[in-house]
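All protein chains but one are shown at their positions in the complex.
Should a chain be cited, it is by its letter among A and B, assigned in written order, with residues numbered from 1 in that chain.
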Amino acid sequence: MTSEPLVAVDGLTVAFPTAGDGAVRAVDGLSFALAPGGALGIVGESGSGKSTAAFALLGLHHGTGARVTGSVRIAGHDVQAAEDAELRRLRGPVAAMVFQDPLSSLDPYQAVGDQIAEVYRTHRRDASRRAARARAVEVLDRVGIADAARRARSRPHEFSGGMRQRALIAMALALQPRLLVADEPTTALDVTVQAQILGLLRELRDETGMGLILVTHDLGVAAGSVDELLVMKDGRAVEQGPVRTVLDAPREQYTRELLSAVPRVNVRRAPLRAPEADGAVLLESTGLRREFGRGKHALTAVDDVSLTVRAGETVGVVGESGSGKTTLGRMLVRLLEPTGGELRYLGRDIGGLKERELRGFRSELQMVFQDPVSSLNPRRSIGESIADPLRALGKLNDNQITSRVRELLERVGLDAGAYHRYPHEFSGGQRQRVGIARALAPEPKLIVCDEPVSALDVTTQAQVVALLGELQRDLGLALVFIAHDLAVVRQVSDRLVVMRGGRIVEEGPADSVYEQPRHPYTQGLLAAVPLLEPAKAPA
Amino acid sequence: MTNTLTLPEPEAEAAPAPASGARQVRRRLLARKSALAAAAVLGLLVLLALGAPLLAALEGQDPNAYHDTLVDSARGGVPFGGFGGISAEHWLGVEPGTGRDLFVRLLYGARISLTVALGATLVQVVVGVAVGLGAALGNRFTDSLLSHVTDVMVAMPLLVFAIALVAVVPADFPRPVLLVVAIGLLAWGGMARLVRAQTLSLKKLDFVSAARLTGGSSWRIARRELLPSLAAPVITYAAILLPTNIVLEASMSFLGVGVKPPTPSWGQMLSTATTWFRADPLYVLLPALMLFVTTLAFTVLGDGVRAALDPREASRLRVGRSRRTSRTSGAGGAQ
Partner (left out) sequence: MTGYFLRRALGAVVVVLVLSAVVYATFYIAPGDPARLACGPRCNPEQIRQVREQLQLNDPVYVQYWHFLQGIVAGHDYSTGTGVLHCDAPCFGLSYQNNQQVTDLIIQRLPATASLATGAMAVWLLLGTGTGLLSALRRGGATERVLTWLTLAGTATPVFISGLGLLMLFCAYLEWLPFPSYVPLTDDPEQWAWNMLLPWAALGLLESAKYARLTRSSMLETLAEDHIRTFRAYGIAERSLIGRHALRGALAPVIALSAADFGSMFGNAMLTEMMFGLPGIGQLLVTSTQTIDLPVVVAVVMVTGTAVVIANIAADVLYAVADRRVALR
């Protein structure tokens, strides 16, 4: 029994039938094994099949139309051959799963404690209702929910994101499974909460000796939490081995590319150019404030923010969800009207201008948006989208506009012939390039980038960040770079602004804030960032 | 295309839907056999309605000519002969009591039914889109006012109001027009709600923000960025409204407040048929069948259009993992 691996996957292939007669192989001939109590990280970019593989471990593709071949054995059970009843007995007590989005993964209508108790009683038939409730409170308490007896009666929407993920882990824990499969368990969470959840998973492993399979796109998350690493690409395993070996001495070209693309929070940015001593002040905000709603429901998203952006510099803005960074960004380009404070562009107050009065300034202040899907009109060709600001300016004729758009497309690394193609024909990274071209079109002085790379895979992320840096150097643009990912922001910023609860908690030259953070919040934030190389981490 | 253009120029300016997108929709629609069959039935029906005078001439009958000799006055006016008096002259028999030709009356009934339903749908689309857009793009006050009016319109018992309305309109007002106006002006609430909701969610999308940053006028943004994206849901909803309107017209005619005799209408035939169904069942079955087939065909086609425009419907059966999460699994945690 001891010699048998906890998980043995051999030649696993999962194919989804497509509209025609074809099928897409999401997982293609995957094999791996996990010893009892071991921890395996499955990493890969989107579309690599990592989550599909994880779902196959619990037989969750049964009855969905997906074709699964190969063998999956978990603690001696043949998942592939198992009948429904056997699968149900397996799910929970033997292998439990934790999902990505903790809000939608819990029943919104039932108390969290009841949901855990229900799962417990499904597998422990002899347990009384009272015993199941007690068990639910016990595990909620174990995963760090304060006042567990009372909070067990709360419904999921009364919990914070981190607490919900803790509750899901508690649900798994209640059955003392031999294996925990966690599918992107921290992707929807802020970095400090992520660190807590990862810490909790480590503790629970030490305590219960359960095995862990951690599926993640974030190499840093995997680096600190698992012993073995499996790198996937296009449904296949590219490389697998002990985590330090794979990360420190990767054998495969793809792994090396992946690793080099990961932004490091503890590495200084390569200077793009000699820092200009004092560029002219472009944009300046004083006591900027924005509220949403009125009366009792009023919410202050941005509160008393004073910020200066000089020509040609990059100001990084970091903060967790709800810090007001996106609201600030939208106010800076006047997509939102401030409810208080001043916003000056080249000395002129633009904070209170009406839409019509703003038209003259629109070409100077542009924005690159987060979501590459919704930021381009699906019904218009990308050329038309880029040409829009030029048409609105009314300085060029149609031929000039077309040639300018072609020029811009080439400038951002796309084919000039792509003018007449539509957004759905492009990948996420390419669409983000189109978005950048559109922002560049009216020759702005400043571009606010709101999470421009957070929806992209790490290799694409690196390319887009590089493009932005290059454009800034060549065109002398000022950038405001808003992101939740501290490592990405470090790669681009001259100065850094840390936001929390709508206010600026710390501000200064990027390197000094990263290396000697003064505010405890910044210190906590930086300490929570998962690192690829633990050895180099500052103590 | 000029740069300073601010006035509408519908045909030249309408942004084309992505070619492949439209092609995909057509392909999905063509792949649904039920929708194809429904479209064929409706095509035939439209042809019959358009060709009604021609077919009447071919049969040699007039929709309003009485034939006293064909009905048995001794038995209260039941047509002579079997099956409602079907003969070489009267292909589907004659109307009991009056002896009018049933075939021609059914065809002319189709004209009324289709014209009123299409006209009413058109009115609903125009009013609904205007009110919905007005609410979504207007200021807080406009939105609240229009939304309240819409709520009231959606809730109100349409048939009750339409019937009441007919009571006060002058008798010489053309009835088909009245029906179009009554149904159209009373039942646009659903469309307005849909357009408002769609526009509000579109407005939140980044490409609309991006369009604002270009410095174009609000009208330009509405026309270029919003309207083309509204086309699909509006068409879908109009396809759902059509059969409802057909039934509404028939209902009003059934209740005696529809088109006036002697203009033929299916609802009216069914209304008189209630007294004849023992003696002449065919007289009930024919208009009932026409109405049922027409409504069913429109409903099936509407379902098909909806499924073709909204492919999520098709993938809904894949329960294991929603496609949304698998696509964003590589995304960062920011909202």
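Heads up, the rule we're going with is that a residue touches a chain if its C-beta (ideal position, glycine included) is under 8 Å from a C-beta of that chain, and two chains touch if they have at least 3 such contacts.
This is a predicted model, so every value here is computed, not measured.
*Asks:* Wait, the hidden chain, what does it touch out of the ones we have here?
*Replies:* Missing chain, whole complex, touching shown chains: A, B.
*Asks:* Which residue from A:92, A:338 or A:530 sits in contact with the chain not drawn here?
*Replies:* From the options A:92, A:338 or A:530, the contact with the absent chain belongs to A:92.
*Asks:* Applying the definition given at the start, please give the residues of chain B touching the unseen chain.
*Replies:* These residues of chain B touch the chain that is not shown: 148, 152, 154-161, 163-170, 243, 247, 250-251, 254-257, 267, 270-271, 273-274, 277-278, 281, 284, 288, 291-292, 295-296, 299-300, 303, 316-322, 325.
*Asks:* Touching the absent chain: which residues on chain A qualify?
*Replies:* Residues in contact with the chain left out: 58, 60, 87-93, 96-97, 99, 101, 104-110, 115, 118-119, 122-123, 155, 157, 168, 171, 175.
FYI, only the chains that are shown with their structure count from here on.
*Asks:* Within their complex, state which residues of chain A touch chain B.
*Replies:* Touch residues, chain A against chain B: 16, 45-47, 50-52, 55, 60-61, 63-66, 100-101, 183-184, 186-191, 194, 217, 321, 330, 333, 335, 355, 358-360, 362-363, 365-367, 369-371, 374-380, 384-385, 388-389, 391-394, 398, 422, 424-425, 435, 438-439, 442, 451, 453-457, 483-485.
*Asks:* For a test of understanding, state which residues of chain B touch chain A in their complex under the given definition.
*Replies:* Interface residues on chain B, with respect to chain A: 1, 3-4, 15-21, 205-207, 209-216, 218, 220, 224-225, 228-229, 317-321, 325-335.
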